[in-house]
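Excluded from the complex is one protein chain; the other protein chains are retained at their positions.
When the chains are written out, they are named A, B and C in that same order, and each has its own residue count from 1.
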Amino acid sequence: MEWLTIASDLIHTTIVFATALIFAAIGGLYSERSGVVNIALEGMMTVGAFTGAAIAYFAGNVAGMGNGAPWLGFLAAVVAGALFALPHAFASVTFNADQVVSGVGLNFLATGLTLYLAKLIFSGSAQTPTLQRGFSEWAIPYLADIPYLGNALFRAYPTSFVAFLAVTLTAYIVYRTPFGLRLYAVGEHPRAADTAGISVYGMRYVAVMLSGALAAAGGATIALTTTNNFSHNTISGQGYIALAALIFGKWRPFQAMLAALFFGIASAMKSVFQVYGLTQFVPVDFIYMFPYLLTILVLAGFVGRAISPAALGTPYEKGQR
Amino acid sequence: GNAANEGAGNTGPADQVTDGTDDGRPERTVEISVAMVTDVGGVNDNSFNQSAWEGLQQFAEEHGGKVDYLQSQNDADYVPNLNQFVKSGRDLTWGIGYMMSDAIRQVANQNPESKLGIVDDVVDAPNVVSVTFKENDGGFLVGVVAGMMTKTNKIGFVGGSEIPVITRFEAGFKAGIEAANPDAQLIVNYTGAFDAPDQGKAAASTIYNSGADIIFHAAGSTGDGVFGQAKELRNAGRDVWVIGVDKDQAQTFGNDITLTSMIKRVDVAVRTISEEVMRDEFKGGEVVTLGLKENGVGLPEHNPNLPQEVLDKVEEFKQRIIDGELTVPENP
Amino acid sequence: MMVDARPTAVQMKEITKRFPGIVANDAINLEVRKGEIHALLGENGAGKSTLMNILFGLYQPDEGEVWIHGKPVSISDPGHAIALGIGMIHQHFMLVEPFTVTQNIVLGLEPRRGWEVNLGLAAQQVGELSGKYGLKVDPHARVRDISVGMQQRVEILKTLYRGADILIFDEPTAVLTPQEIDELLKMMRRLAQEGKTILLITHKLREIMAVADRVTVIRRGKVVETLETAKTTPDELAAKMVGRQVRFEVVKKPARAETPVLEVKHVTASDERGVRILNQLSFEVRAGEILGIAGVEGNGQREIIEVITGLRRAESGEIRLGGQQMHGLSPRAIAEAGVGYIPEDRQKRGLILDFSVADNLVLKQYFQPAFQRFGFLKHAVIREHARQLIEDYDVRTPSEETKARALSGGNQQKAVIARELHSGPPLLIATQPTRGLDVGAIEFIHNRILEQRDQGKAVLLYSLELEEIMRLSDRIAVIYEGRIVGVVRPDDIDEREIGLMMSGHTRAEAEWEMEKMEAEKGGESHGQ
């Protein structure tokens, strides 16, 4: 009995935490499949979180808009993310900058810009006020009432459902559509794609902006569901985790999602273990550590030589011989 | 530095942001200046830091004078930020929070002529006033409330990190529950951070799901997550409550989910000490401990959610503690 | 042939293209008629690829204009070129390895079903196309698994699928076996008869004489002349290309075959995937001889050399150098034991392009007492050593501190040769030593290799260019599926016969096959 409750609760919380990672990992998938390393997921999530929180605040707290407020914030975040990704594409696609370096730059820009704006807008405080209207969980009729299972799977934030949708859609796009085929080609052998009449730069810009949009959606998810505000540590490294999830998932949509869920368990276990008094067996620090440790072990074990897109990280110069 | 000093006074959004003196009242001849340094939390954490900052702002409202704050990026910033104010000749500089005590001690020793204050910890230096609170006493009272109000006999406590200040909350809360309702069970959860609402939310979610109906949080803005979760469950039709901390958090999160709050009058403390400085009555080396008697801790005046008999019970225990008949443990 | 009657398909007028520090194309004029096979001939870096890359929209010319079918066009990118009916088969194939043949061919022009790529239909179209032009490919095979020859057919199909009627071939034969080359040349003629216009870049005069109607010679970015192949000779072309007379036949004293230096006995090895790649392979190289290894790419020649040089572990068998057991030693130990090694890809394996020439020249010696003491490098000595080699081997570089990257291909190769030969190792292993170089550089390098032999050193030569092997080797070991299927002498066997052995036939079978083919061909001549 007790254990069922724990399990059901663990799953539920896992999904809550994993959602943002799923968004970001899927975002990273687009840009990395096109051959552009995206270590900037962190920054893109940050921008998404800020935009989402800020817009939702003005819509909800100020304009007194109803349940639409978080949705408005969410959409705004998606747009902002796509735009914020542009410098990365500009530097690393157009100007052949080292993609990791430009990614690092973008991450600095994100922290700086969001907190600067936050202080500018919210009278000097490094965070947005707490939202009156965040997302609240959806319960799927009937299913949600199934004991344990209902709470575990069918009671979740709308964003979680959107995330799963995004994964499925991405899988379809990547594996079935011409866009997917070309995306893959551009990431594997840009010159071949170019000579086949595909615009490598075009594809990479689109891919990077898509990744910005999705990563931002992830950031917004956190701000609008779990923290209900934006502050300096709303994202705190989750972009990097999403990147790990992507690689962990071998640049494949569903595997990446599973990896993200796996990381979600980590954060979930933290509280679940404490509340159910399991920390007397495992020090809480080890629970925090666990997923990262396991990732390394797994990568070192068999996923180690997961073949990344061949051209990943190498800028494409038309003129090059 | 001097330039910084001039800069501090001059125009620009700086003053709108942090000064109390933005209403056109006639300037005092000798303007008193008080400043505070916060940890990474910042002055909008809905609780501790915010309360302190409000104290300073009220002070500026009433007496004019210039108030200012710096938010630290990390613990390396504490000392230089404090020094920034001390060296620019602030009449009094506050370190808000337990984390600051080492820094305060250092700055105090190095600048004997300066006046400093620390909240939540004791720094014995001739030029430092230390303000501590009897969180355990206050915690006891809300513990009584929780013990009497719970319908499920399961109650939660969400703490920031496991430091003496916070464990005093827990200890008092625990004792209070036992005193009022021996068969109620307490679930304790430390999130390890004062600025992680998502962790607070996860903790709350788990605690409520395990059957608790009241959670008392002492975790700064991490507690926001507890309120967030309670709001949601309430929307989902569950009868759950939160007991706020530091301020009357009903004002922020509404009476519908805020059962009551364990108020910790950081604002009052900060204001009164600042006033002492203004009247040149600063007693360096003094340790001010604020408990129930001094109204340093306690419940808000208005408790729309609490039935009279609960309030009476609380009042009764309060008296017994003040009269010393009952001593509340400091450690859980 | 009544060439003149045919209308102009491609016209490039006063094309100039500059790269940092060099004018790759200098006011080039080129005019190609519809349905003709037009060859471009020139040294490395003459500007052939550049010119064609301009025609295909990969580069933009700095000056000049391009006319297609009598209309002026500005070709902004390959997509545009394709739209104009231009297709290019590149020096290095433009194929996405993990994709199937079909996916590669339809990429960018995918037939659709609703939102999706209609792979079924695509495969069907590919099938038809390959049928129509007799280009045998398996539509569903993954490109990474198919032979080089088939990969090239895929490249051609790619262009045809896009409806190209102007086809550019950039050094298409460099990687092919003689048989595949014949196939390809036949195919070109067929396409030409179909009315397709073909531009062919190659360094091989024989091929030009075989298929081209006309040839344009380019030197240092300028057009020297356009000639009718019918009215010229290989020697004339070579002279025009280099600007001086070149003699093709290297003078070769008969080898004084002596005691074996390298003995390879029953070596067996498998690759990463556990597939058997070397199978009881045995041969020996004697002092004072050049042993050539002939074989179709991927039959184990690369692997056996990796085994000899210690880069790969063999499961069984022995390797002896001057009688000493070498098996299992580290690459460095083996090199120190007296093995010079010219790796096949100078830019990837031979040099560290971002190191100075000087550092590259000590890459295999920096650890020797001469160049370091107590782990500290003696930079002065290293530079001096470099200046010496640069002079001895005529490496054209501004200074020994210049980065290897800035050197031209030929000079990069010279640097590698200098490093590997100056210490006079008893065994020299040369893999593809002249790949992508022009006759001038080739001449230089070939002479150096022969020099070694004549000094009584043993040389193991591996090249995909059969011509080169025939020309240099004293004995030729033909390798097939990880075994030596026969050892022959160049002077008593003909290229295409070796070609057959390379595809698994024993010598006897090979001769029989040859007769059969001659019979089939009957009168059809190859124009040489």
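To be clear about the criterion, a contact is a pair of C-beta atoms (placed from the backbone, for glycine too) under 8 Å apart; a residue touches a chain by one contact, two chains touch by 3 or more.
Going forward, contacts and distances are computed from a predicted model.
A chain of the complex is left out here; the name its UniProt entry carries, from "NADH-quinone oxidoreductase subunit K", "Putative ABC transporter permease protein YufP", "phosphoenolpyruvate--glycerone phosphotransferase" or "Cytochrome c oxidase assembly protein CtaG", is "Putative ABC transporter permease protein YufP". Among the displayed chains, contact with the absent chain in the complete complex occurs for A, B, C. From the options A:T13, A:T195 or A:S236, the residue with contact to the chain not on display is A:S236. Among C:E110, C:D359, C:D438 or C:E468, only C:D359 touches the chain that is left out of the view.
Only one of B:Q84, B:N136, B:Q229 or B:N303 touches the absent chain when the whole complex is considered: B:Q84. When the whole complex is considered, the residue among C:T233, C:T259 or C:S330 that touches the unshown chain is C:S330. The missing chain lies against chain A, touching residues 39, 87, 90-92, 94-98, 100-102, 104-109, 111-113, 115-116, 119-120, 124, 126, 233, 236-237, 240-241, 243-244, 247, 283, 285-286, 288-289, 292-293, 295-296, 299-300, 304-305, 308. In the full complex, chain C makes contact with the omitted chain through residues 18, 20-23, 309, 311, 330-333, 335, 341, 343, 348-355, 359, 363-364, 366-367, 372, 375-377, 379, 396-398, 402, 406-408, 411.
Along chain B, the points of touch with the absent chain fall at residues 1-4, 7-8, 10, 12-18, 40, 68, 70, 73-77, 79-81, 83-84, 87-88, 106, 110, 161-164, 192-193, 195-196.
Keep this in mind: only the chains that are shown with their structure count from here on.
Chain A and chain B, compared by their mean Cα positions, are separated by 35 Å. Centres computed as Cα averages put chain B at a distance of 77 Å from chain C.
Touching of two or more other chains is recorded for no residue of chain B.
Residues of chain C in contact with at least two other chains: none.
Against chain B, in their complex, chain A makes its touches with residues 5, 9, 12-13, 16-17, 119, 122-127, 129-130, 134, 136-137, 139, 151, 222, 226-229, 231-234, 267-268, 270-272, 274-276, 284.
Contact residues of chain C toward chain A in the complex are 19, 49, 56, 58-59, 77-79, 82-83, 88, 90, 94-99, 103-104, 107-110, 112, 115-117, 158, 162. Residues of chain B touching chain A in their complex: 13, 16-18, 40, 42-44, 46, 71, 156, 187-193, 195-199, 201-203, 205-207, 209-210, 221, 224-225, 227-228, 231-232, 235-236, 252-253.
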